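A protein chain is absent from this complex, but the other protein chains hold their places.
We call the chains A, B and C, going by the order they appear; numbering starts again at 1 in every chain.
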Amino acid sequence: MAVNTPQKPRETMEAVAVRFAGDSGDGMQMVGSLFTATSALMGNDLATLPDYPAEVRAPAGSLGGVSGFQVNFSSTDVYTPGDTVNVLVALNPAALKVNLRDLQKRGILIANSDTFNDNGLKLAQYTSNPLEDGSLADYQVQALPITRMTREAVAPTGLKGKDADRCKNFFALGLVYWLFDRDLQPTLDWLTQKFAKLPAVKEANERALKAGYYYGETAEMIQVQYTVQKARLPKGLYRKIGGNEAVALGMAVAAKRAGKTLFYGSYPITPASEILHELARLKNYGVVTFQAEDEIAAMCSVIGAAFGGAFAASGTSGPGLSLKTEALGLAVMLELPCVVVDVQRGGPSTGLPTKTEQGDLYQALFGRHGECPLPVLAPLSPSDCFHATYEAFQLAAKYMTPVIVLSDGYLANGAEPMRVPKVEELPAFDIRHPVDPTGFEPYARNADLARPWALPGTPGLAHRIGGLEKQDVTGDVSYDPENHERMCRLRAEKIAKVAESIPDQEVLGDGAGADLLVVSWGSAYGAVRTAFERARAQGLSVAHLPLRYLNPMPRNLKEIFPRYKKILVAECNLGQLRDVLQARYVRPMEGLNKIQGRPFAAAEVLAGIEKALRKA
Amino acid sequence: MAVNTPQKPRETMEAVAVRFAGDSGDGMQMVGSLFTATSALMGNDLATLPDYPAEVRAPAGSLGGVSGFQVNFSSTDVYTPGDTVNVLVALNPAALKVNLRDLQKRGILIANSDTFNDNGLKLAQYTSNPLEDGSLADYQVQALPITRMTREAVAPTGLKGKDADRCKNFFALGLVYWLFDRDLQPTLDWLTQKFAKLPAVKEANERALKAGYYYGETAEMIQVQYTVQKARLPKGLYRKIGGNEAVALGMAVAAKRAGKTLFYGSYPITPASEILHELARLKNYGVVTFQAEDEIAAMCSVIGAAFGGAFAASGTSGPGLSLKTEALGLAVMLELPCVVVDVQRGGPSTGLPTKTEQGDLYQALFGRHGECPLPVLAPLSPSDCFHATYEAFQLAAKYMTPVIVLSDGYLANGAEPMRVPKVEELPAFDIRHPVDPTGFEPYARNADLARPWALPGTPGLAHRIGGLEKQDVTGDVSYDPENHERMCRLRAEKIAKVAESIPDQEVLGDGAGADLLVVSWGSAYGAVRTAFERARAQGLSVAHLPLRYLNPMPRNLKEIFPRYKKILVAECNLGQLRDVLQARYVRPMEGLNKIQGRPFAAAEVLAGIEKALRKA
Amino acid sequence: MNSTAVPVNAGPAGKSDTPVRATTYKPGDYASGHDVRWCPWCGDYAVLSQVKKTLSTLGISPDQIVFVSGIGCSSRFPYYMGVYGIHGIHGRALAIATGLKLARRDLSVWVATGDGDCLSIGGNHLIHTLRRNMDLKIIMFNNRIYGLTKGQASPTSVVGQITASTPYGVIEPPFAPLALALGCQATFVARSLDLNPKHLEMVLDRAAVHQGAAFIEVYQTCRIFNDAAFEQLTDRALRDENLLMLEHGKPLRFGKNREKGIRLGANLQPEVVVIGENGVAEKDLLVHDEKAPNPNLAYILSQFHYPQFPEPMGVLRAVEAPTYDALVDKQIKDIQASKGEGDLASLLRGTDAWEVD
Partner (left out) sequence: MNSTAVPVNAGPAGKSDTPVRATTYKPGDYASGHDVRWCPWCGDYAVLSQVKKTLSTLGISPDQIVFVSGIGCSSRFPYYMGVYGIHGIHGRALAIATGLKLARRDLSVWVATGDGDCLSIGGNHLIHTLRRNMDLKIIMFNNRIYGLTKGQASPTSVVGQITASTPYGVIEPPFAPLALALGCQATFVARSLDLNPKHLEMVLDRAAVHQGAAFIEVYQTCRIFNDAAFEQLTDRALRDENLLMLEHGKPLRFGKNREKGIRLGANLQPEVVVIGENGVAEKDLLVHDEKAPNPNLAYILSQFHYPQFPEPMGVLRAVEAPTYDALVDKQIKDIQASKGEGDLASLLRGTDAWEVD
């Protein structure tokens, strides 16, 4: 469609963070996603983060029922959804109350004034109307009767009452589209497809969207339109991807690339369920999904499928990982390849199920009885969830071992553009299933110390494996004392050898040494990277080591650490990685810790960096 | 009964280790226990260790079917059952084959020559008869037709064939009694009681026992009788106690002392099942035992019982501890007192179910998702299992927390004399259940940071607890970011505060500093202590730190470690405590590790000490 | 500690069976006063209000009642009750409740659980609880979906159902939860519906007075993820054809004008018949007998599904049998009676102590 070229002055911005906030029923996640998709298509780099309540539907208008979606889009690299936002859309008073603290001074607030009535204010626990009492003087407030304007806009479609009101998220979206000079077409296409069977709804939303856009263009209130240029992303095909989607894709692609069936056995749990949902949709790719009766069954089904020769995986979150403990131990003993993705959430116990945390590192590394090591990887960003999961299968198959991937709620729900790799770019799998019975031994080892992956059905290779200690080479049950020690050491050595298949650690900033090295792992990367770049821009002597391989660790770490005067380990827990690094490298380190169900803000990390340097 | 005073020369020995070995069906555990009981009654200090096969009944006469029982009795302190034995009783060739390597040069071998026939030798995989081929020249071999002599001895009772042969363990026992000048009376009393309803069997065993004794006295073959003097044990009442029995007693006594019901919810697993068996016998003490459908249910039942106000506990081994992971996390969140005893066995997975190991330290300390700390204790000896379990309940109730006690197969199956404490000597429990609704808050904390233990049924205190994060003080569900951080830190601080209730660490040997400090934890104490004393006797500069509190650790450790040039951490795993100490005290340590399903031998530790000092 | 001390052994095991107080209570006495956070119109509200009503009739003080739950929308139940409560972990409510009841027979212990919580991850605890006949009142909210985790299939989702985890439809046959319970010889098995408050009240009242494991399946509508699940059973125009309201001692009749009935045909195959047609009379119908010592009729009924058969509502089975907690208590008392109650000194001493001096 053709939208008139806007007439108002334009300003160019490098990066903008917008947050849509409203009631759980207001469709904030939907418009947030559409805004993201449009920005991606328009060539921005971006990062997004939804934030929704733990209850499925908290009471309408209440503080507990506020749902938000934040998107940070930029003409330069983006590593986080932004600590604070430039624009806040608040569809009701509760949304304003909950989100205002994250709006920058002088930022734009778009509020639906229709909802700031007695009832709405009371539900949000306001004693006076913030739109009127002068308390918002620090912001550019645009208080608009969005509900009424939406009703008017959709009136021609015949939609009334609740149905009409439901379109107000599209009005707000249209307005924000105008503000940042975005193309309406992708959203119009989406509406056409989504509501193919409900033409009135389609038309109503279309009208609301355009009304919002035209309002921006026409009304006197908003004076400036902003432009965010295309990012200088490397050439190529891109797709927007969230962390859970990326995990699912990584699994499905790894299996396809290896010519294997993907078997995904799992039990729903927030925030990991989406991986199951995504994979269940991929049945035309031959993916087998199995919703087991619990996490124990899920993990055991993975073991069975791996024995059968499938690429087998499971996804879960903390409580589920705890339940998988015993079966993971069996997988270590059986030396069968499989991948377990733990999407960490606030713990311990049920904790904060919809919030993010990096609290399961101990559990992943040490949470099994006996000497029971396995590789652990932690992706750095939503799109890295794809690469890390793919790599987990590579390591699993090469070393015949279960591998844990530590994602978290922040990565899972966040999204960013990912360059779509060409098939040939993806590392190939070199999987050999023995077929020759001559000299076959189930626990003979190759140079990587991996045992053969012999599949049932292969003539002459029938063998039995189990959780009892095994005789080296033959795999027979053995109670021999020296053999037990040999096997424990062999299993440990094999996992240590995985280090040979992972790249040397890179350090951002001065690799030769600096006053401070900030270590992050997994998802803390984004905020730490942003903070590190700001610190460098301020001329501070700091480097950043974003750890991705938690076990084994890159071989060159032992050479890197001595180059830095001080080491600060930033993680969303109470210091788990710091302890592990101190144990391994016997060097005192400081911790920068946050455990609030939220990722670091870059500003918090920057403050931590400055403090550490001051103390130094 | 009167036994003639022996006529042969006597030699006095300070300590003797005897091992009875035979087929699983030969009753070795029984005569071993009887020998132990007699030695205890005669005032020796002692330590015992049974060793039986993983299969319930392996084929008779096979190497896999050998069952052994070792007892070390002494006139001085005993810390281990002995690395090697002075006397080996081998009732068949397989028993000889399996056990000979532990017999000291010039040690006494008593073999039942009747079983060294073609069939027996073949089953034991001997190609020639060791009793005849000169291969035993280094030992004092007493090859006797024990089967035939037993048959003759019991003939008057009318017992024949298998029934008669079954008495041969008592013949061997009688012979060993004579050798060490032991009193027959306790054993005769035991037979009278045990076979009250089977007078023929009682008489046959009595006859076999005496025949063995008289054979020693009379026969020409054995020339010397040995005496082991009473140990200089402190005055008092003593009982022989095994580790599992001691755990059961610790639980039952703690509950009785506190005026509480003991609730023990558990699922059978080797080597922990005996705790359940022991407690199930104590129903007249009001103990409630609940054999749950699995370990998850067991742990959950413990939580329910603790909420109800009982002293609640569970016992298990590695695979079961893994299954309890999730529920343990709930217990941490609920801040309810309970005790979990993990009787460690060879891992990972099913591993070596009947063998000992210290492989679950990681799991106990770190094996839960989220930030989920709890106190961990490890008893040092079988009798210390009583004290550690009692203390675990003290800490659990004082700090409102689950506590893990790390026993192991070695402690569980081993036995030693324990001084029976007087009731008044046992620390009292100061348990207060709130009754006043005024100002009651379920998550208010006292000076120890413990919350109140309010019991259902108390008028006006009705409250709800659960695994979701709680609002500080009120205990209401809270998704507040700062509150989550506060609660995570409070829980961690509370567990750290437990250090205020544990004694300072003692160091054996020179506390002011030495060339080497050997750290042990839990059951490694015995062998390390023995080795340490030998090393000191050799004039080596060495001290011993037997760690009993694994979390939190004694507060003075940080002052102790710097006093020693080198630290060697001895443990039956691949270095778990060493890593934990390095993480906490950031100081390089060496490991002395063994993971063979067997405890350290003192000689191995001594060699490790010598090596560490040479390298220093 | 913000309170004074009470005797340390408050509430040991082995108190008397059901605590009865002379006071009278109102449903509101059982409310916690916390905001209820289920979705508007969620079926859970109806159960909550009926439960409070039932409790108020029992004469049991809120302080003597404990609600235990697992995880799920329905498992938030304890937070909304003004009684003692544990919101446990997923699937484990029954195991927690078992430990509590074994330690404290004086309490009235109730369990709120969902179809996922109870039958998927918690299935093992359910069958063992029923086998043992633990004295627990178990309310299973069956909405045929995972509500809290946003709409995955549960073990009671029906074949073909489209859910987040089965975008192409469920392929597994669902459990018949009441049949499963009868497979464990459960002593009290019943079913009701969130939308029939009177009936729900009756069933809850019955469960409340049952001594032993009382298993109630409540058909509960999840408005957000499975709104139509029970339409055929609640729609005014259809429900009479699809529901079989059980009454002890009465013939099994249903239909708008109660003109239909259930007869047992050859091969123990139940049939729907119309009274007056083909010579069928009321006396040919099966007669409901919830107290039958054998669970055979209850089992036959537990497998009725519309449209073939009307779905039974009410008490399928209610028989008396010793409860596990009572047996545990009795065993201890018997042994104490025969051996004498053990004291601390003799416990410490054991049987084979010796004196060193």
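Couple of notes before you dig in:
In this text, a residue touches a chain if its C-beta (ideal position, glycine included) is under 8 Å from a C-beta of that chain, and two chains touch if they have at least 3 such contacts.
Keep in mind that what you see is a predicted model, and the values were worked out from it rather than measured.
For the chain left out of this panel, the touching residue among A:M30, A:V141, A:V477 or A:V586 is A:V477. Of the listed residues C:V36, C:V209, C:V272 or C:A292, the one in contact with the hidden chain in the full complex is C:A292.
Only one of the listed residues, C:L180, C:I216 or C:A318, touches the absent chain: C:L180. Note on the undisplayed chain: of the listed residues A:E11, A:E220 or A:D436, the one touching it is A:D436.
Contact with the omitted chain, checked across A:R239, A:R486 or A:R587, is made by A:R239.
By the touch definition given at the top, chain A reaches the unshown chain through residues 37, 40-41, 43, 230, 233-241, 249, 252-253, 256-261, 263, 265, 282-288, 290, 292-294, 296-298, 300-310, 312, 326-327, 329-330, 334, 420-421, 423, 429, 431-436, 439-441, 444, 446, 450, 452, 454-468, 476-477.
Contact between chain C and the unshown chain involves residues 120-124, 127-128, 131-133, 155, 168-169, 171-176, 179-185, 264, 267-270, 289, 292-297, 299-300, 303, 321, 324, 327-328, 331, 335. In the full complex, chain B contacts the hidden chain through residues 55-60, 62, 64, 267-270, 273, 276-277, 280-281, 283, 289, 291, 293-295, 319, 349-350.
We take it that only the chains that are shown with their structure count from here on.
One inter-chain figure worth recording: chain A and chain B are separated by 47 Å, centre to centre, where each centre is the mean of the chain's CA atoms.
Computed from the mean C-alpha positions, the centre of chain A lies at a distance of 40 Å from the centre of chain C.
Counting only residues that touch two or more partner chains, chain C has 71, 87, 89. Residue numbers of chain A whose C-beta contacts span two or more other chains: 64, 319, 349-350.
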